[in-house]
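Entry: subunit A
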Amino acid sequence: MVSPIYIFIIALGIGFLLSLFDKAGRAVAMTIFYGALLAMAFISGQWLLHLLQGAEAEIITTAGFQPPFSINLKMGLLEAFFTFLINTLGFLAGIYLLPKFKSQKIYGMILFLMLIMGLNGLVMTGDMFNLFVFLEITSIATVSIIAIEKNLKSISAGFKYVIAGGIASAFYLIATIFLYRFTGVLNIAMMAETLNVASSQAVFLSVFILMIAVIVELKPFPANGWALDAYEAVDSGVVAVIASGTSAAMLFVFYKISPLLNNTLLLTAAGIGLATFTFSNLLALKQKNAKRLLGYSSIGQIGLIITAYALLVRAGYARNSEIVMLTTGGLFINHFLAKAGLFWLSGVVEKEKLEEWSTLRNNPILLFAFAVFVIALVGLPPFPGFFAKWQLVMTFANQGLFFWIGLILLGSFLEAIYLFRWLGKVLKSDLKAELKAKISQIFPILIYLLAILIGGGYLSRLINQGTSLSILYLPVLFIVFLFFIDFLPVAIKNTLVILVGSYYTYLIIPQLSGYRVMLGVIFLAGGVLLFIPGYFKRGKRTGFYPLAVMMYVGLAGLLISENTLQFFTSWELMTLGSYFLIIRGKKSEPHALSYMLFSIGGAFVMLFGFGILYYVNGNSMALSSLGNIESMAGIIYALLGIAFLTKMASIGLHIWLPGAYGEAEADVSPMLSAILSKAGMFGLLMLMAAIQTANLGSINLPYVLGWLGAITVFIGNLLAIYQEDAKRLLAYSSVGNLGYILFGLALMSHMGWLTSITYALNHFLFKALLFLAIGGVVYRVKTKNMYEMGGLIKKMPLSFVSVLIGIIALSGVPPLSGFAGKWLTYNAVLEKGWYLQGVIVIIGGLIAFLYCFRLIYAVFLGQLKDKHRQVKEAPVWFLIPQVILIGAIMLFSTYPAFILGPVGKMLNDILPENALIWENLDAYSIYGHWNGFLIMMITGGIFVIVFLWLYFLNRKAQKVKQFNIVYAAERPSRPELTHVGYNFFAHYKKALGSLSQPYVTKFWNTMADIFHSSAGFIRRIYTGDGQTYILHIIIFIVVVYFLTIGG
Partner candidate 1 sequence: MVKKLFSLIILALLVIMLLPLMTDFAPFAELSRVAEKYVQKGPAEVGGQNLVTSVIVTYRGLDTLGEIAVLFIATAGIGFLLGKSSGKHKRSEASQLVNTGTAFLLPIILLFGVFIFLHGHLTPGGGFQGGVVIASGILLFVLANADSQISSNLLHWIEDLSGAFYVIIGLLGLILAGGFLDNSILPLGQFGKLISAGAIPLIYTLIGLKVGAELVGILNNMQRSQ
Partner candidate 2 sequence: MTNIFIGVLGVIMIAAALIAIYQKSLLSAIVAAGVISLLASIIYILLAAPDVAMTEAAIGSGLTTIVFLYALNKIRKIKADK
C-alpha cells in the first residue's frame, strides 16, 4: 500500500517543481501534471478498495509523534471515499480544462494541483488548526484559479469570494483557539472527547462559532450571495470543482466537527440547512441564467444534506451508521455527480440563458446526459437521489419529524419546477445554434453519466435489504437495452417491444389476483395493443421506445408491488416515462410541464403518506399494512388519495390533462387516456380496499370523493362541449369519464365498485378507439380543429364507424357496453342513497351526448372541405387495433356477464354484499334486471331494419353537390364561420358559462404567481454589492446565535 501521505508529497513536490518542468516544455509539464492527478486518484482508490475489504482505518502520524502531540491524518473508509471522489473529480476536471491549461500560464496547473491537494487535506487532517491551513490553501487556490477567466464578472466574483472566505476563516480561527483553551488539544477527535459543550457559555459560544464558520463555507441562506456570484461567473471547469469538490470536502469537515455539537447546535444546523434548501429552490424559480440556477440548486442540495445529517445524528443514529450513510451519502453522491456534470455541460453549451441550452439537441448523447443529470437532481428513479430521499423520508417519519418532511418535500417540489421547466425548454425550444463540444469536455461528462447510472443501481440494492426491488431489475434492464438499440428503425423496435411485451403480459397476468387482473389486462394487454399503431412512423423515433416501455414497466410494477418502495418506484418510473411521451407532442411543452408538476407534487404527497404509514405501522414498508392501520388512517387516506387523484385528473387537479392528452402524438394520446389514467384508479382501489372507513376529523372521506367524482363528471363533460379541438374534446371527456370511475369507487359498495371497474374497462375500450380513430383523422387532415373538417365520412368510412361505435359506447346508449355502466350506476346510487350526487352524474351523462354528437357531424358529416379532397383513409396500423377494440366492445356488450361475473367475484373479498345476481345472461339487482344479450339483439334488429329502410329510401334521394348552395353576399373573413359546427353550443355557454370559467386554472396560476413574486422579492437581498454580502454573513451569524440561545 502506498501511504496516503504521498498524496500530499506528490502534489506539493510536483507543484513546487512544475514551473521548472515547464521550462523543458509545456508537454513535459502537462504530462507530469496529469500523472500527479492520476497518482493521487490511484492512491485514494487503492485505499478505498483496501478499506472496503474490511481493513482497519490508517492513522498517519507526522514527525513520528502520536496525536495530539503532532498533526495526524486519517485514512478511513469515508476518507478514502471522499478523497477518491475528489481526486477523480480533479483528474476529470483537469482533462476538461486541458485546452485552457495548454494555452495559459503554468500557474493555472499549479493552482489546480494545490486546490485538489487542499481538498484532500480538508478530508484527511485530524487537527483543527491544520484544517484551518488547508482551508486557506483551498480558499486561496480557488480564488486564484477563478482568474482563469479574466473578465470583469469573474474577477469581481473572485473578490467577493475571497472576502467572504476571509471572514469565515477568521471566525474559524477564533473558535479554534478558544477550543484549544478549553480542551488543551487541537486534535479534533480528542477535543470532542474532553469537551462538554454545556459546561459554560464560552464553551458553547466557541463551538457555535466553529460550526457557523464551517456552515458559512457551505453557503447558507442568506449569507451566500458571494457563492452564487462565483457559480454564475466562474469558468465551468473550475466551478464544477467548487460546486462538487469543495462542497464535498466542506461537508466532510462538517461531518468531522459534528461530534463537538450538542443537540441544540445540531438542531440549529438542521434549521439552517432546511432554510437554505427551501429558499434556494424558491429563489431559483426566477432564475434565467443557467449557471446561477445551478448555483442555487447546489446550495440548496448542500442545505438538504446538512439537514438530513444533523437531524439523523440528533435523533441518535451514529455518525457513520448505515442509515446516515445511505441517506446523506446518497443525496451527496447524487448532487456531486449531477452538479459537476451539469456545470461541465454549461461549458460545452457556452450559453447563459436556460432555453439556449437547446443546442444540446445537436448531440443526442449530451442531451441524454443533461436529462439524466436533471432527473437525478429532482430525485426520480433510478438515480441515487431517489433512493436517498426515500430512505430519508422513511427515517424521518420513523422519528416523527413530519414538519421537516413537509418542508423538505416542498423544497424538492420547488426544485422540480425549475428543473423540469428547464428540461422542457431544452427539449422543445426552437432556438438553433451550433454546438462545438471538444472531446476533452465530453469525456468527463460521460464518465459521470456512467457513474450516476451505476450509483443508482448500487444504492437501490443497498437500500432495501429484505424488500428487494428485484421485480424491477429485469424490466429496467430492458429499458436500458432499448436505449442502446435506439439507432434501429421503428419497425424492428416496435416488433421487439410488442413481442417482449406480450411475453411479459403472459408472465405477469397469472401472478395477479382480484381486481389486479382486470387492471393487468388494461395496462399490459392494452399496452401491447396500443403499440401496433407505432408501425405507421418512419425513421427511428428516437427515444420513444425506452420511455414508453418505462411507463409500462412502471404500470406493471404497481400491480406486483408488495411494499411501498416498490410501489413508489414504479409510480415514479411510470410518471417519468409518461412525461417524456407527452412532451414528444409538437406544442406540448407547457402541458408536459404541468403534467409533471402535478405528478411530482402528487408523488411527494404520496411519499409523505407512505412515511406516515411507516411511522404508524412500526416501520413496515409492506403495502398490506395499509389494511391494519390503527391511527392516522384519515391522514394517510387523504394524502395517498390526493396523489392518486392527480393521475385521475379530478376536478381541481385536472388542468394538466386537456393539453397533455390533446397535444400528444396520435398513438400516445390513447395510451395516456385509456391506460395511464387507470394508474390513479388502481391506487384508489388499493387504498379504498384497505381503508374502508376513513375519516379526517368529522369528515367522511369517501363521501367527499363521491362529491368530487360527481362534480368532475359534470364539469368535465360540460367543458368538453365547448371544445373546437377534437382531441381536447376527447381529453375533457376523459376527465368526465374518470369522474364516473371515482364516483363509483366512492360509493364503497359492491355495486359501486362493480360499476367502476366495468366502466374502467369500458373506458379503456372506447377511449382508445376514439383517440385512435380521431388520431388517424387528425394525422390525415393535419388539423385538430373540427371546424376545419367535415364530410370526411366518404373519405374515411372505417374511422367513421369506429367513432360511431365509440360514442355509442361512451354515451351509454343501448345496446353497447356503456349502457351496462349506466344501468349499474343507477342501481348503485339508489342503493347508497346519494340522490343529489346521482342527479348531477346523470345530468353530466346527458351532457356527454352533446359532445359525442359533435364528433360525428362536425367531423364526418356536412361539407367536405376543398383541401380534403385527396384525403385517404387512416393508416392501416391505426385501423387494426380499432377493429380489435370494436370486437371487444361488441363482445362485452353482448355478454357482459363474462366480465361482470368474475369482477363481482373478485370484489367479494373486499365488499361482500354481492348485489348483482347472474342467471345465465340476466343480471338481477334489487331494482330490476337487465340482459345484455337481449338488448343487443333487439337494438341490433331495430338497427338493421332502419338501415335497410334507409338504404332503400336513399336510392331515390337526390345527391346535392357541394356548391349547389351559394352564399348570399360575401365570403366570410374567417373560415371557421362557414362551418355549421363552429361554436355550436354558444347558447349553452350563455346559460352555463359561469360553470365553465377556468377557476381552477386561475387558482393554480395565482399560486404560481405568489411563489414567483415572493421569489422575485426575496432575491433582492442579493444586491451584488460585496459589502452587503459581508453584512449578510455577520447578520447571519448574530441572528442564528440569538435564535439558538433564545429558543
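Note that in this section a residue touches a chain if its C-beta (ideal position, glycine included) is under 8 Å from a C-beta of that chain, and two chains touch if they have at least 3 such contacts; residues count from 1.
If you want to know what made the cut, all candidates are chains of the complex that A comes from, given by their letters.
Keep in mind that what you see is a predicted model, and the values were worked out from it rather than measured.
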item	value
Candidate number, among 1 or 2, whose chain touches subunit A in this complex	1
Residue ranges of subunit A in contact with candidate 1 within the complex	3, 5, 8-9, 12-13, 15-17, 19-20, 60-65, 68-71, 73, 104-105, 107-108, 110-111, 114, 117, 121, 125, 127, 129-130, 133-134, 136-137, 140-141, 143-145, 147-148, 150, 155, 174, 178, 180-181, 184-186, 200-202, 204-206, 1028, 1031, 1034-1035, 1037-1038, 1041-1042
